[in-house]
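Removed from the display is one protein chain of the complex; every other protein chain stays in position.
Chains here go by letter, A and B, matching the order in which they are written, and residues are numbered from 1 within each.
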Amino acid sequence: MSTLIEGLFNGISIGSVLLIAALGLAIVFGLMGVINLAHGELMMLGAYATFVVQNVFKPLGEPWFSFYIIAAIPVAFIVSAIFGLILERGAIRFLYGRPLETLLATWGVSLILQQFVRSVNWLLIICLGIFCLLFFGGMQLLKSRADWESMRTKIVSLLLPLAAGVAIAFYFLLSQNSALTNAWFSARNVDVTAPAWLRGGVEVLGFQMPYARLFIIALTILCLMGVYWFLQRSAWGLRIRSVTQNRTMSSCLGIPTAKVDALTFALGSGLAGIAGCAVSLLGSVGPNTGQNYIIDTFMVVVVGGVGNLLGAVIAALGIGILNYLIGSGTLALFLTTISAPQSMIDFFLFFATSSMAKVMVFALIIIFLQIKPAGLFPQKGRTAEL
Amino acid sequence: MSQLGRRKFLLYSSTGVLASLLLKGCADAGGGDTAANTEAATTETAAADGIKVGILHSLSGTMAISETTVVDAEMMAIDEINAAGGLLGKQIIPIQEDGASDWSTFAEKAAKLIDQDKVVTVFGCWTSASRKAVLPVFESKNHMLWYPVQYEGQECSKNVFYTGAAPNQQIEPAVDWLLENKGKEFFLVGSDYVFPRTANTVIKEQLAANGGTVVGEDYLPLGDTEVTSIITKIRVALPDGGVIFNSLNGDTNVAFFKQMQGAGLSPEQYPVMSVSVAEEEVKQIGPEYLQGHYAAWNYFQTVESPQNDKFVTAFKSKYGEDRVTNDPMEAAYIMVYLWKQAVEQAGTTDLEPVRAAAVGQKFAAPEGQVTMQPNHHISKTVRIGEVREDGLFDIVWSTEGPLEPVPWNQYVKETKGFACDWTDPNKGGKYKAA
Partner (left out) sequence: MNNETGIAIKKKQQRNKLIETGTIIALVIIFAVILPAVIPAFRLRLIGRFLSLAIVALGIDLIWGYTGLLSLGHGIFFALGGYALAMHLNLQLPEGQLPEFFTLYGVEELPWVWQPFYSFPLTILALIIIPGIVAGLIGYLVFRNRIKGVYFSILTQAALLVFFNFFNGQQEIINGTNGLKTDTERIFGVLVSSPGVQRAFYIVTVISLILIYLLCRWLTSGRFGRLLKAIRDDETRVRFSGYDPTGYKVLVFAISGAIAGIAGALYTVQTGIITPSIMQVAFSIEMVIWVAVGGRGTLIGAIIGTMLVRLAQTFLSESFPEIWLFFQGALFLIVVTVLPDGIVGWWTSYGWHKSRSLLGLQPKLATYPSLVEDPELQQERETIAKK
């Protein structure tokens, strides 16, 4: 009995990490059809935001410090959502309807973000600030001119090197100042320490449920409910759903589809930020943090089916429990107790390591897709596609 | 329409180039406290007559986390030597290459350093895989590599000098100490690559010989952060507590210790002995999670010696008060000095005389006296430390003096009885001793 509950709990806790990480992805992919390979990096930003909040709270001392994680969640959400918004406005909106190109572009973004957290320092921020101010400010100023459209390319090609030149000049002027050039995070990992009340765990039926895991499960449920409420009960949720169903018609009816796109993407990115905050309680926070999650989360979305939150939930829990049962050898152990054939036990023992469990789960996913190619809950439609 | 297309293209490509330049400038500044500064220094002094040495580590990718710290130590040693008047009256010019955490890139860059830059020696590598990848390059060109990290042994190349610990200078004493003080039942956890796997093979043989048992072992993919199933396995295999021998690398350690604590595996009941967790890693994991666990190294920042005080002070004043020193950094620092002494004794930077002169070099290192042995490894003091609240180690045990290195493992059947001696042309890398 205790083994069963432990297995279930551990499976669910693995699944809930997968789910919270995949939730944002499911929304962006499901509602907009955009494959966001930078999703992991948005999680990483959320984790770094948690780190920053932790350091801000540190000097405040107890009892404030204990609750930094509560403050970190909205901060992580906002930071990632803002980056997501910039990403959508800056690149992805030009690529709607071209999913493969989006995939490549977001991969490029993920590379940039990784290097960005490695090298970011005040000087870099100042340089970028100056550049943006000159370039976008100049554009805004000149936009009022009557012949703007015809002058556009000329102005841009003039402003761009100018702004960049000034920014680079500033860099060289200030580069001697070591206070400005010290990297914020550097390439090394940073430590996020869970507050005391999230360390340790509660004893249930002879095994310990870690508080951090319980916290993540609760957070996942909260996020799920929040997303459900937002999509089903709020006005913007209604708009998002209508755009998903029929973009052209929604546009005709006066729904600002561009705004809806931006909002959806920001929401998905923000959820990635919360996920980053959650995984910082379990693992390391470093430039590569996001990379570890990206494929697993995509598997969740693929198995769950597009545009269906319930599918994602079931898929995440299923993959989590399977991963745990196979990887920890519980399945092999169980088969021994019911005296299953030896060959079967050996088979599962072979896969009872963390690396091999992944191999097995992937094989199962492929088999599953032979039966249900479009995931658990396929989108119903009358097209010849799928 | 096409007119516009071209303009757009020119525009965006120039944006790209400019943005890269901009970012580059700032990125340089970011890495300024570590390595990138030397770029400028290199080009300035390149005109002057100097001694070129190669530094080959990952500055990007997964391994950058660890390897950049080693680069810091190497650069500090080189700067110290240069400030003290250089070597043979010349300045040392370090040439950095980025192995990018990719083993074939390591091989490519090693060839570049030797063939194009004509360096007289290379300091570099961290992972065994990267060392194995560059080994053929150094052997085929009969060149010289200095390698600063503890490794799994079972190798003894004429072209490599190993200044990290051989297994008998880290793993074996740690296992003996655990057997004596902590228990007989071991669970082995490691990352899924060669060092942990080989180390664990050795440990199993050693335990079998000394009355311990291995109750389980598991390997995690590098970078994996989901360790729940391993923790379950530990609890099933060791219901009443026991020793965990941890050779996990990098990120996974963070997840492992955080989740160990969450699952209620306390250091009193389940002491963890780590062989890849040093001061730098403790800082990243958070001392709260590690307090009371153990690590085995040759050097800790808390070693008490005048040489270490000098080393730590110099390092902190160069790179910042919040930085810590650790074993691989110290080994990297030592190797630059050992090479310098060998060059001074040989009176030249030519490879063969330096190689001959290197053997027998002694250096008063922060960890204590070290000596380069004929098998191209160095004798080192072994220490075991317990993590304390501030993230540094309390040294709970250490050997009396330096321990002789044994590259070919004496517990493994295939290599039992083999030794290595490069000073005797009849013996070489692997000969049957006695």
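The rule is simple: contacts are C-beta pairs under 8 Å (C-beta built on N, C-alpha and C of every residue); 3 or more make two chains touch, one makes a residue touch a chain.
Remember, it's a predicted structure, so these values are computed and weren't measured experimentally.
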* So which shown chains sit in contact with the chain we cannot see? -> A, B
* Of the listed residues B:Thr69, B:Asn82 or B:Gln154, which contacts the missing chain in the full complex? -> B:Gln154
* Specify the residue from the set B:Lys90, B:Lys132 or B:Lys427 that touches the hidden chain. => B:Lys132
* Structure fact -> The one of B:Asn82, B:Thr121, B:Thr198 or B:Ser247 in touch with the missing chain is B:Thr198
* Structure fact -> Cross-chain touch to the chain not pictured, restricted to B:Ser60, B:Asn82 or B:Ser379, is B:Ser60
* In chain A, positions touching the absent partner -> 35, 91, 94-95, 99-105, 107-112, 114-116, 118-119, 291, 295, 298-299, 302, 353, 355-356, 358-359, 362-363, 365-366, 369-370, 373, 384-386
* State which residues belonging to chain B touch the missing partner chain. => 2, 5-6, 8-9, 12-13, 15-16, 19-20, 23-24, 27-28, 30-31, 36, 39, 59-60, 96-98, 100, 102-104, 107-108, 111-112, 115-116, 127-129, 132-133, 135-137, 139-140, 154, 192-194, 197-198, 201, 219, 221, 412-415
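Quick note on the criterion: only the chains that are shown with their structure count from here on.
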* To do: Using the touch definition up top, name the residues of chain A that touch chain B in the complex.
  => 6, 10, 13-14, 17, 115, 118-121, 123-124, 127-128, 131, 153, 156-157, 160-161, 164, 167-168, 171-172, 175, 178, 180-183, 186-194, 199-201, 203, 207-208, 210-213, 279, 281-284, 286, 288-289, 291-292, 323-324, 327-330, 333, 353-355, 357-358
* Structure fact -> The residues of chain B that touch chain A in their complex are 4, 7-8, 10-11, 14-15, 18-19, 21-23, 25-27, 29-34, 59-60, 62, 64-65, 68-69, 192, 218-221, 223-230, 232-233, 235-236, 250-255, 258-259, 261-264, 280, 283-286, 288-289, 320
